[in-house]
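The complex appears here minus one protein chain, its other protein chains still in place.
A and B label the chains in the order they appear, each numbered from 1.
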Amino acid sequence: MDTLHLLAQGILTAASPLNLLYGFLGVLLGTLVGVLPGLGPAGAIALLLPLALHAPPLAYLIMLFGITYGAQYGGSTTSILVNIPGEASSVITCIDGHAMARQGRAGPALGIAAFGSFIGGTLAIFGVAYLAPALAEFGLHFGPPEYAGLMLFGLTALVYLAHGPMDKALLMALFGSLLASVGLDPVTGQQRFTFDILVLRDGVGLTPVVIGLFGVSEVLVNLRARAGEVFQKTIERLLPTLQDWKDSALPITRGTILGFFLGAIPGLNVVVATFAAYAVEKKISRHPERFGRGAIEGVAAPETANNAASCSGWIPLLSLGLPTGSVTSLIFGALLIHGLAPGPLFIKNSPEIFWGVLGSMIIGNVLLIILNLPLIGLWIKVLRVPYFFLFPLILLFGIIGAYTTSGNTGDVVIMIIFGVVGYLMKRFAYEPTPMVLGLVIGPLLETAIRRSMIMSKGHIGIFFQRPIAAFFMGAALLMLLSPLLARRRLGHEIIEKLGEQ
Amino acid sequence: MKREIIIGGFWLLLSFYLSVESYRLGLSTGNRPGPGFFPFIATIGIALIAAGRLINSIRKGSPEENSEPDLGEVRPVVYVVAGMITYAFLLNFLGFLFCTFLLVAFYLKVIAARNWLVTLSFAAAVALTSHLFFDVLLKAELPRGLLGWLI
Partner (left out) sequence: MKFKLIVVALAVFGWSPALRGQNFPNRPIELVVSSSPGGGVDLVFRLIAEDLAKNLKTQVNVANQTAGAGAIAAEKVAAARKDGYTLLGSLLGQVATMTVANPKAPANLVRDFQPLAILYGYAAVIMLGRADSEIKTIKDLVAQAQKKPGDLIVGVGPPGTSLTLEVELLKRAAKIDLTSLPFAGSAQAITNLLGGHVNFAMASDVAAQPHIKAGKLIGIAVDVESAVLPDVPTFAKQGYPQVNLLASVAFLAPKGLPDAIAKILVEAIRKTVQEPKLRENLKSRGYNVDLRTAATDVDKLVKEEIDKYLRFTPEDLGWKTQ
């Protein structure tokens, strides 16, 4: 088939020594950046921008792309091992991944995460190769009302993410969305909750909050418990068992599909795909109570989804020339630096770049799995370093990560504050994950609704008159009502729930 | 139960304050939700949930869940946080290299209680390698502080 042929050519182009070198550097840097809490692919790419003016275009782009999906591989490492997400998209992996590590199953967790990432990333590339233009066109149909429906549907995923009481999780989600509204109102230009503090005008960034809430707080909680101890005394096994593989097969498949399609929607953060994948697994599972206690599906699905989503996230940029987030904007800038105008004609006008990049992603994924599997043994050795030497490093990297978000110590202060908040939350049994969900989806939902209302001049009907929007609204309502509909005795169910709390 | 009351009280006070702020931002502009609309709903939601939990725990009188935190646990937390806050404030004056050195040394000496040799050498090693890696290699533009005066 024609596409396959083009892809094969792309792989050959990407396999040239120069491109391989840059590609390898890219994935290596990406893995490193993914492991370090706080420093994300956006930060790393921004740091490499000056190089853009000197490096050969395709090689440079291959390196940048390598950083982005490499980071998705690396992010899971710290999530699993020390319960600190390297990236916001690895937050969900902490839940079951770290639980598995506590059970001495860090090896299988890391292995399945790496393998799932590989499958997700590679299959997504084929998806991009075949479906990019069509998906891009479809993505254009998503205007504000459709987003609103989609976000509402995403919020219902909250139902399936909470381990503890639902009301606490809802409270956290509301708090998260409240937090996200700090700063400049995107619609009217008014400042919300900034109390005249200048740095708050840009809002409370996701990165400093996640590093603080998960990273710093984890260190604070562990300070006494781990005093001088080595983190983990024995690792039972390094590789996943046959049962692990069997259990992960379907989650990986589902994660790939879900991640791929969600990632293709312009403007949807990869984080959302991971939350969605986890929620789906938990809902479909016959034993949902296993989730949160080391269910391997809870690692396989999100890790696959985030790689698939980060791949398909390129579709709007490559097919239409529309950057949809900070990383895509940076790559857009990098393309411009080399005089390549990404746009609807990009694939036609610069096929060697498009297919070369895709080919490099296939090679990159292979490189990453070769890189990451042996590294598992290395990471586990790192954990043998006494915690007292480890934690200053963890905090230091967190500080650097927070600082480089916008070059300002304000973000470091935010990180510290949320470190304390996270610590208190852990002591009082409030979960941070719903808060992150609220932080990410809350503002998206709000702006989508407000923009829709501007479009419709105040008529709510707009959400139900447009087909895609109506579909998602309906789906959201269905999700909300389904647990209630499933039980026969509705009243009894409600009384039960009240009694529980 | 005392704990639940404190927490519940905290959420109620916070949501009340924020709901007032949200209201001041304006709940509607014309026929559209204003900047304060969604925050207002969020604060109401929080208040309702907090009130519900508070009432529930008073009624049920739940047993103490964990022990109260003792000084041994809280003290290192305070030190770590204080260390980081100081770091954040001194960063622009002393620069990345020196601040990092001081922070790591502080942690190692005060919290990990190692001897001076280990403390200073580890701190120096970390400060130097991270400076080389982030400042020189990656050109991360971390504050130079005192370093800017020396070079």
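Convention: contacts are C-beta pairs under 8 Å (C-beta built on N, C-alpha and C of every residue); 3 or more make two chains touch, one makes a residue touch a chain.
Every value quoted in this text rests on a predicted model; they were computed, and no experiment measured them.
The chain omitted from view is touched by exactly one of A:Gly104, A:Pro165 or A:Pro186, namely A:Pro186.
Check A:Pro323, A:Gly401, A:Gly422 or A:Gly438 against the missing chain and you find that the one touching it is A:Pro323. From the set A:Ile284, A:Ile337 or A:Val366, the residue in touch with the chain omitted from the display is A:Ile337, counting the whole complex. Residue in contact with the omitted chain (choice from A:Ala15, A:Leu32 or A:Leu49): A:Leu49. Contact with the chain that does not appear here is found for just one residue of A:Leu32, A:Leu250 or A:Met455, A:Met455. Considering the complete assembly, subunit A touches the hidden chain via residues 45-46, 49-50, 53, 139-144, 184-196, 198-199, 201-202, 266-267, 316, 320-324, 326, 329-330, 332-334, 336-337, 339, 341-346, 406-408, 410-411, 451, 454-455, 457.
We take it that only the chains that are shown with their structure count from here on.
Work out the mean CA point of subunit A and of subunit B, and you get 23 Å between them. By the touch rule above, subunit A contacts subunit B in their complex via residues 44, 47, 50, 167-168, 170-171, 174-175, 177-178, 181, 185, 187-188, 190, 192-193, 216, 219-220, 223-224, 228, 388-389, 391-393, 395-396, 399-400, 403-404, 407, 409, 412-413, 416, 419-420, 423, 427-429, 442, 446, 449-450, 453-454, 457-458, 501.
Of all the residues in subunit B, the ones that touch subunit A in their complex are 3, 7, 11, 18, 21, 25-26, 29-36, 38-39, 42-43, 45-46, 49-50, 52-53, 56, 65-66, 69, 72-73, 76-77, 80-81, 84-85, 87-89, 91-92, 100, 103-104, 107-108, 111-112, 114, 122, 126, 130, 134, 138-142.
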